[in-house]
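Could you have a look at this structure, given as structure tokens, before my questions?
Missing here: one protein chain of the complex. Every other protein chain is in place.
Each chain gets a letter, A, B, C, D, E, F, G, H and I, in the order it is written, and its residues are counted from 1.
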Amino acid sequence: MATEQPQRLASIDSSLAARLPSYSTVLFEAKTAKGLTFEQIAQRLGRSEVAVAAIFYGQASASPEDAQALSELLGVPVDAFRDAVLGFPDRGRAGPMPPVEPLIYRLYEIVQNYGYAFKAVINEKFGDGIMSAICFNSKVEKEVDDQGQSWVVITLKGKWLPFTRF
Amino acid sequence: MATEQPQRLASIDSSLAARLPSYSTVLFEAKTAKGLTFEQIAQRLGRSEVAVAAIFYGQASASPEDAQALSELLGVPVDAFRDAVLGFPDRGRAGPMPPVEPLIYRLYEIVQNYGYAFKAVINEKFGDGIMSAICFNSKVEKEVDDQGQSWVVITLKGKWLPFTRF
Amino acid sequence: MATEQPQRLASIDSSLAARLPSYSTVLFEAKTAKGLTFEQIAQRLGRSEVAVAAIFYGQASASPEDAQALSELLGVPVDAFRDAVLGFPDRGRAGPMPPVEPLIYRLYEIVQNYGYAFKAVINEKFGDGIMSAICFNSKVEKEVDDQGQSWVVITLKGKWLPFTRF
Amino acid sequence: MATEQPQRLASIDSSLAARLPSYSTVLFEAKTAKGLTFEQIAQRLGRSEVAVAAIFYGQASASPEDAQALSELLGVPVDAFRDAVLGFPDRGRAGPMPPVEPLIYRLYEIVQNYGYAFKAVINEKFGDGIMSAICFNSKVEKEVDDQGQSWVVITLKGKWLPFTRF
Amino acid sequence: MATEQPQRLASIDSSLAARLPSYSTVLFEAKTAKGLTFEQIAQRLGRSEVAVAAIFYGQASASPEDAQALSELLGVPVDAFRDAVLGFPDRGRAGPMPPVEPLIYRLYEIVQNYGYAFKAVINEKFGDGIMSAICFNSKVEKEVDDQGQSWVVITLKGKWLPFTRF
Amino acid sequence: MATEQPQRLASIDSSLAARLPSYSTVLFEAKTAKGLTFEQIAQRLGRSEVAVAAIFYGQASASPEDAQALSELLGVPVDAFRDAVLGFPDRGRAGPMPPVEPLIYRLYEIVQNYGYAFKAVINEKFGDGIMSAICFNSKVEKEVDDQGQSWVVITLKGKWLPFTRF
Amino acid sequence: MATEQPQRLASIDSSLAARLPSYSTVLFEAKTAKGLTFEQIAQRLGRSEVAVAAIFYGQASASPEDAQALSELLGVPVDAFRDAVLGFPDRGRAGPMPPVEPLIYRLYEIVQNYGYAFKAVINEKFGDGIMSAICFNSKVEKEVDDQGQSWVVITLKGKWLPFTRF
Amino acid sequence: MATEQPQRLASIDSSLAARLPSYSTVLFEAKTAKGLTFEQIAQRLGRSEVAVAAIFYGQASASPEDAQALSELLGVPVDAFRDAVLGFPDRGRAGPMPPVEPLIYRLYEIVQNYGYAFKAVINEKFGDGIMSAICFNSKVEKEVDDQGQSWVVITLKGKWLPFTRF
Amino acid sequence: MATEQPQRLASIDSSLAARLPSYSTVLFEAKTAKGLTFEQIAQRLGRSEVAVAAIFYGQASASPEDAQALSELLGVPVDAFRDAVLGFPDRGRAGPMPPVEPLIYRLYEIVQNYGYAFKAVINEKFGDGIMSAICFNSKVEKEVDDQGQSWVVITLKGKWLPFTRF
Partner (left out) sequence: MATEQPQRLASIDSSLAARLPSYSTVLFEAKTAKGLTFEQIAQRLGRSEVAVAAIFYGQASASPEDAQALSELLGVPVDAFRDAVLGFPDRGRAGPMPPVEPLIYRLYEIVQNYGYAFKAVINEKFGDGIMSAICFNSKVEKEVDDQGQSWVVITLKGKWLPFTRF
């Protein structure tokens, strides 16, 4: 076995697959077989890594062009994930809430601890409304500080939607 | 009543106050009486608005210097929120989870829908670990796009913590 | 006691009041004292009855003009419900979910039974997105059919928000 | 792949199918194979799109005439969905509550935020009772406003049922 | 203390009272002070005992005539329970569900064990619909069998509501 | 297809069958094949329809004589539902609680709304104890009133069990 | 302070008292003031210690004779706990379920681990039915084994109730 | 079919089997095939019926000698339930909590109603500690009283464990 | 305010105090007034810091000697926390489970992630049984590694209790 650390790849197991659309398994298996990261796939599709991973988990739509590109890149016939393109995602069922996965729990904890602080700051800055989670995008970046420590930077960007007066 | 829209201010009502430390009420009432936004208070303290709001909600510590500055700015004796300075926050109890407040729910929904996508992208970029929610900071910014639409931009930045091999 | 049925009025009791902002009690008591229906108040404010009731339950904002009008109509000083005007509603906490109140439960049951049907029809008609509950309005109307039977008609109207491609 | 956006169709995946009667899968697959929308099927049956989608999700009854029409339209033998016609729907199990799907959650949120407002307005207008969710119909319409923005309009219409005095 | 068993009376304690409207306490205390059973009060009002008890627990409306009669019988001014007459009950919050009280739990258990059996029998007898719990009445009777054993007989009678075809 | 409405029959789908003993499927399928209602089967067995339906859902025992009669009536070998006769029912798991099925929910709602009223009335009439749900029987009847409206009448009859003094 | 270990006494604190009827506080405080154990009180009343403790926690009825004896023993006027005598216990609300108190949790765990074993053994020995928890008594005894180890022995004795055939 | 009531035997259905280790099915099927009660098996093993039933439900360990005896008695090769002997039980998952089975629920209700009474009595008799549910045994006995009524007597006996002072 | 960081002290706020016995507030306030850490109090009592903190939170017993020492150290009359000495702790209600406090959640997460690993390792090392949480002690230590990083070391030590064969 090589001394160099191989690129590790996100994959899904049968216990998770049961919660996801069946094309998720197809896509993840092809991705692992090709040894591709989400970064590489995202570059090919011209989309955010987060969005591309969300397609794989059945949480986002793929356009016909995305499907064509995925099909070529992964060597899977377009038809195998037709539902991801022609159907509509049935979102929100990938994992339990509250999350039990430590990485995802930390995000949940940020909402739990700082939720009202975000609300107060956003309300004072924007008025009475919400940040859309639909008209929304997100990215994940890596920063390394002066001491060589890595930091994860997640940007959540959503359109401001004021409550309608009626 | 003036035709110009007055600055609206985050405040807490008795139904929320019962979940928070008693100094929360003191701080919010003084803030409203002085007509101060979190942005103004944050500038005075040299801290993030999110962190300052979190202090008000009992979710973050105030340093002795913060307490001194808050006391002067709000006209409240330091002793009135001594627990916020000398005690330790009992975090996570400000609101129910899942959140019922629409603004906070949207953040929760982002975790629900994109949690595994974040995990997959972060794992491939950083390895097996988590983004810390403790060694962490956050800010809220406003962007206005070409069509004059406002966007909320929340940045979550946490130190990368790899799982220890043992 | 009069043979004619008196106009009955929505009110809140102490067991519900504990979940609501304190101005809710002020407003409801004044409304009962004046013998006003939400329809009458809504006409005076030029707003929907649903929105006006939502203000009373602490679920919607009142503009300075609304506050002025409410103050005059109800004989309550504007200051008594300042938080409803200058603060921001802390929505979603009026009642338990699932609802235990039969009238509200029926609405919940409609979501439970027809939720996926609504989703399927809306998706096919509009694409991948949601109906906004923020950029939203609603009204309640009464219809009487040929046999003299009354029907409740609730209209939910929300802006279409397509998921952003990112 | 065509440059024109193909008509996307609601479909169900195995993870959802496990919660539904087995004829749901049969009907959805035939619908996709024929490329039919719920609007087209509803026109053929002379019923509301919402009701037709509800039949597909096992949430509503089909009459013998509906079954005959569906059989012809979808090219599926009537016998394949006999339970939808001769049996009785076992309603309410299509998805989890609270809903995790963003589109359905928005409807739930409307009940959460405006439930008591609806109750108050309906009580004052009709008396002590409920809007039936059984003797009930519903439709979904699309409106486009002056700025070309689309709005979803959902109408919920239920018979008024006063509490019996006993 | 008398050797004869005194008539015991249903009452409410502070731990239950907090879940009920404030007039519940008024009514129950007056009832105990007067030593009246629900049977006696129901006879006076010409209503079912179950309905009368439901008024006391804030689960049913009282008509102006009921209020007048209650006021005279209990020696309480009508105004003390004005909300029970002019307001609208906020039903369903008297106790926790699942019930923890053994008597109430047995009723819940009947629904749990025989719910689908009731549904199957009712469906075959009446079609696709429900028994209304609104257009509804109920009574409790005592039967003594040949061996001198007492039996509780609860009758639930609700109007049949077929699902509307739409 | 006949113009006359065919007799519709209660049946179970795979999504419900997974919660029930395997003989439930056998019995329901035979019942549908024979076109028998629970009323017809109950007459043959000399038992209540509710009890017979409960046997089918695995919620009640069948005696050897019942088994013999069912076997003959349904054309199923006795051995196919041996567990229903020789084993002991594992009750209470047919459906989720709170019920999501509208018909069953209405029964649950009656317990939720009138539970304490039933308790108060029964306590005053019988003393401190419960109505047994074990030493218990139940029937469903149809009544048609003067206006031709159908009413469902459910009778719950249980032995009175006083709390033992110890 | 004495070297001899003083007799420790069960008592209730304000956090528990809020879940109990108000007479619980009265009784416990008098018991502590008099320095009485439940064993001593039970002997005086000629009842089981478990039953007597249950009266104190509002989970069992006291007869007029019990009340007289308690009044004399504790030096509290009978009227102070009139509801315990003339009213009816509102059982099951003393503590949360699942229990968080370790001693009570162990009893819960026994039901969790051995519940089906008890059912199987009881069914085979008695038939299809239940052990009554109403027509029921219980006692707690102490046994010391050969090595001087103490054992707690709880006896649960309930009348056998077979399911009625109907 | 014989006029004499056949011995009924506890068995498990597929819906329960899915929660249990796979050897549970093997053991129960062999037990039914051999027509053995737990009493008969327990006598052969020299153990309590409750413990033997617990082995069958995967809630207790079998010693190698138990396994040998079970194998001979049931005609099943020892290897078929090797995990019950060499592995360690994964306890507590046989049924849902709160229990929905009426027999098991009654035991749960005893804990719910009398939990604090047991705690108070045990604390006063033994001090601050718990009754062990591990160093524990239990038995079920049948008593018939003077009127010929059957009573179930369950004895729970656990070692007293005082909280360690540290 | 001094430039040196003052010793911060654990304290409780009114929102937490409502879950705890009333003497908790007394003890914490006296501790803060005296400026004492748990380490200092523990040294004085000759007990573990964890145990002493548990007494303050109402989760552990204090001996008469502990009470005497606490009284002297904190300047509070022994009588003010008599229940902590003479009564019995009502454990497990200090905070919600799952914990929302980040520090406590991490301990919960360790149980969630490593629970089965602990069980497997302990079972293989000790047999079939549990580590007692009653006959138990615990301590918290601080270690500083070569890079000057601090580590928290929590030791959980419980007596091994094998399941009794019965």
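Keep this in mind: contacts are C-beta pairs under 8 Å (C-beta built on N, C-alpha and C of every residue); 3 or more make two chains touch, one makes a residue touch a chain.
Just so it is clear, the structure is predicted and the values come from calculations on it, not from any experiment.
For the chain that is not shown, the touched chains among those present are A, B, G, H, I, taking the whole complex. In the complete complex, the hidden chain is touched by one of B:25, B:48 or B:71, namely B:48. The chain not shown here is touched by just one of G:105, G:118 or G:151, and that residue is G:105.
Interface residues of chain A with the unshown chain, by the touch rule above, are 1-2, 5-6, 8-16, 32, 96, 99-102, 105. Listed for chain H, the residues touching the missing chain in the whole complex are 18-22, 58, 64-65, 67-68, 78, 83, 85-88, 90-93, 97, 133-134.
Those residues of chain B that touch the chain absent from the view are 47-48, 50-51, 60-61, 63, 88-89, 119-120, 123, 128-130, 132, 134-138, 161-166.
By definition in this document, only the chains that are shown with their structure count from here on.
The minimal number of chain-to-chain contact steps leading from chain C to chain I is 2. Note that among the pairs C-E, A-I or A-B, A-B reproduces the G-H interface, with over half of its contact pairs the same by residue number. Rounded to whole angstrom, the centroid-to-centroid distance between chain E and chain F, based on C-alpha atoms, equals 24 Å. Chain D and chain H have Cα centroids lying 47 Å from one another.
Each chain gets one centre point, the mean of its Cα atoms, and the points for chain B and chain I are 29 Å apart. Residue positions of chain I touching 2 or more other chains: 88, 100, 102, 105, 134.
Contact annotation for chain pairs lists A-B, A-C, A-D, A-I, B-C, B-D, B-I, C-D, C-E, C-F, D-E, D-F, E-F, E-G, E-H, F-G, F-H, G-H, G-I, H-I, with touch applied as defined.
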